[in-house]
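Structure record follows, encoded as structure tokens.
What you see is the complex with one protein chain gone and the rest in place.
All chains are identified by letter, namely A and B, in their written order; residue positions are counted from 1 within each chain.
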Amino acid sequence: MLVEYATVLVFIVLGAVTVALMLGLQRWFAPSAPSAVKLSTYECGEVPYGSSWVQFNIRFYVVALIFIIFDVEVALLYPWAVVFQRLGFLAFIEAFIFIVILLAGLAYLWKEGDLEWVRTLQDTPAKKGAK
Amino acid sequence: MVNGILDYLWLVPALPLLGVVLNGAIALLVERPFLLKEAGLPLAGGHGAGHGSHDDAHGASSHGSAHGHHETPAYRKLVAFIAPGVVGAAFVVALLCVLSLASRPADGRTFVQILFPWIQAGSLLVPAALQLDPLSSVMALVVTGVGFLIHVYSVGYMSHERAFARYFVFLNLFMFAMLILVLANNYLLMFVGWEGVGLCSYLLIGFWYEKQSASDAGKKAFVANRIGDFGVLLAMFLVFWTFGSLTYTEVFAKVPLLRESGVLTTGLATVITLLLFLGATGKSAQIPLYVWLPDAMEGPTPVSALIHAATMVTAGVYMVARSSALFLLAPDTMMVVAVIGAVTAIFSATIGICQTDIKRVLAYSTVSQLGYMFLACGVGAFTAAIFHLMTHAFFKALLFLGSGSVIHALSGEQDMQKMGGLKKYVPVTFATMFVATLAIAGIPGLSGFFSKDEILWQAFSSSHGSPFLWGIAALAAGITAFYMFRLVFLTFFGKSRMDPEVEKHAHESPWTMTVPLMILAVLSVAGGWIGIPAVLGGSNLFEHWLAPVFHPVAAAGAAHGAEAAVHHPAALEIGLMALSVAIALCGIGLAYFLYRVRTGKPAEIAKQWPTLYDVVYHKYYIDEFYEWAVIRRIVTISIGLWEMFDALFIDGIVNGAADLVRAAGDRVRRLQGGVVGGYAFSLLAGAVLLVGYILYRSVVQ
Partner (left out) sequence: MFLGNLASLRYFLPEFAVTATILLLVVLHVVTKSPRSTASGFLSLLGVGAAIFLAGVAPAGAGRSIFEGMVAHDGFAVFFKVLTALATLVVIFMSMDSRDLAGRSQAEYYIFLLSTLLGMFLLSSATDIVMLYLALELVSIPSYLLAGYLKGQERSTEAAMKYVVYGATASGVMIYGFSILFGLTGSTQVAEIGRSLAAGKATLPMLLASVMVAVGFGYKIAAVPFHMWSPDVYEGAPTPATAFFSVGPKAAGFAVLVRFYYTVFAAADPGTGLWRLTSAVDWPFLFAALSALTMTVGNLVAVKQSNVKRLLAYSSIAHAGYMLMGFVLLSSAGIEAILFYLVVYLFMNLGAFYVVVLVSNATRGEEISDFTGLGSRAPFAAVALSIFLFALTGIPPFSGFIGKVYLFAEVIHRGVYWLAVVAALNSVVSLYYYTRIVRAMFFEEPKDASAIPVPAVSGALLVLLVAPTLILGVYWEPVARIAADSVRMLAF
């Protein structure tokens, strides 16, 4: 019974070794010229820590949400594709409706200009709302 | 279930309701903007001073040029068609229903139509249902028939009125409420109609609300009626408490059973019936609540005819007759009803002698005649009461409409001292009114004779009656004959005492007004022929028709009115009849003597007994007495209460409570600081408190 957990143990050991190996190699080969910016944690170009009252661009939020939506779509379509053969035409229709709904959302995003990272001031939603 | 035309019984009240809706739409959407525009007012309020009052200033402003018919807007024609039309249609339906009912065997003449279940609260099950039986069919026919004629009359009478559509909305609404009242199959629905007619009465008395006296009169009627309604409400509670139902058929069916089991004691029956009768005195203007009716004459004259003579004021009589099974169980109540009826009859008749306002004479006459009806109820002669109710509806409506026609002819003059010699100006009005006067005076052969004599005879012969009651009633009949002929003589005969300016415009009314007068005149003559008593060789169809309603209850109760009558010889009946006719003729003769032969005499008499004249002229100072004894006392007491109790104690409590509430509100409001962090904290704190609370409770248990 306990033997089955050996697999887990092997994974843990392999994982630890791989990480150690990678970091070690990197340390050995790479030139080291540290600066304050370089040493800071990577956080999508934002300052990673400081006051929680800091203002950041709301568009990160929008893009993240869009990403998650389509990410989930893919996550759902994988298992669907696996059993598609077994379920037949009905599964096709169901997935079709699902995708159409998301497509409508995509069209909406496109129209609203939320897919473009760089936008002119005139297009921004804040400007539109104030009109 | 197929009942032929009876399945359409609901149309009878529904048709006037349709009229309300249609005319209401016209009044709101067409007339109101029209009047506002005409008055040049941007917003609501009255519609211009000086236009409202008809009876007072009728003609003064609009009568001058060619009968004052300014361009009739089309909507008025529509209203003039719809309003009488729906009532006429309701009459036709009611007539067909009654004929269909009459074709059934006598003991099967109760038709109940359940419209919808209305209230189901606990054991209280009240359907909205209509009941057509001999009693309600008489009422329905009188209400729709007379109502139709008065609607037609109103078209002519109100032709100068600005708020034409509004008037007919109220009038149709009244018809609806009155029909609900008489056709209801239970006390609660009847009470809805009862309140509805009260509301319409209030609205129509105060129709010319710009006039202070009119709106005051409306209020007075409202208050007097509320006192009575209080009695009806209490009676309904008691009925429900005793019988567990408010439906007529169920209540009356349970009477013998509960009587045997001792639940329904005589005392309980007395209390219930006295409370019901209190309601009746309010609605039907009996002592002590009669004072509102004469003031109600501030309303337009057709309203006086319809509501305050022919229909609404008889609702009390109808209710007492409807509850006859209960009244017969309470001899004390019966006595109270009879005595109040008789006293009211003679008391108001004497007031009628000295009044100079033509409508007020008729108003006191109405109070007096209603007294007769209650006298009949009180001696157990419910058939006679309803019979008189019907004939009275004919001749009193006619008298009022006739007086309206006179007032119309005289551009709003109501004082009989400024009339005289009108016979030649308004021949049709005169002829018809004369017929009605003969009828009310009890001249043999006319309708009033048969119904009034039936009451007199029953007052004498019934087991509840007594010669004393007969004496009062007969005397009142004589006085009635006197003041009615006084009215006719002062108005139509002799020299003209009219204002010359008024006399120039005196004219007979248009056909819409005279045709109803003529029809009512025919009914005033012939309406009594369906109830000619056996002793005069008649078959008394009317009594046979109502027998299924009253006879079982008379048998169940301990009344032997019908049997007792048998023991009296026919000669006695005939003799008494002759005696009462003689008394009436005396009254007429006296009137002729005082107002035709020795016209100066009345003033002399007044001078001779100034105190007596003064007292009678001022209606025995009853209004003043009420003012002093009731209103002043209440005001004084209430001022005292207000100062002592209210200002110090109640205000202290109320203001204290209000301050407390406000202060508490202020405190609690401060909890809502507006900082969202605080909100989230409050949520968690609330949750923690709840857990603590529930834990505490489970530990305690």
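Quick note on the criterion: contacts are C-beta pairs under 8 Å (C-beta built on N, C-alpha and C of every residue); 3 or more make two chains touch, one makes a residue touch a chain.
Every value quoted in this text rests on a predicted model; they were computed, and no experiment measured them.
Colleague: Who touches the missing chain here, B:G4, B:P117 or B:P427?
Modeller: Final answer for the missing-chain contact: B:P117.
Colleague: Check the options B:I114, B:V263, B:I605 or B:A658 and report the residue that touches the missing chain.
Modeller: B:A658
Colleague: Contacts of chain B with the missing chain: which residues?
Modeller: Chain B touches the chain not shown through residues 42-44, 116-121, 128, 658, 661-662, 664-666, 668-669, 672, 674, 676, 678-680, 682-687, 689-691, 693-695, 697-698, 701.
Colleague: Residues on chain A that touch the omitted chain in the whole complex?
Modeller: 90, 100-101, 104-105, 107-108, 110-111, 125-126, 129-131
The criterion applied here is as follows: only the chains that are shown with their structure count from here on.
Colleague: For chain A and chain B, what's the span in angstrom between their mean Cα positions?
Modeller: Roughly 85 Å, centre to centre.
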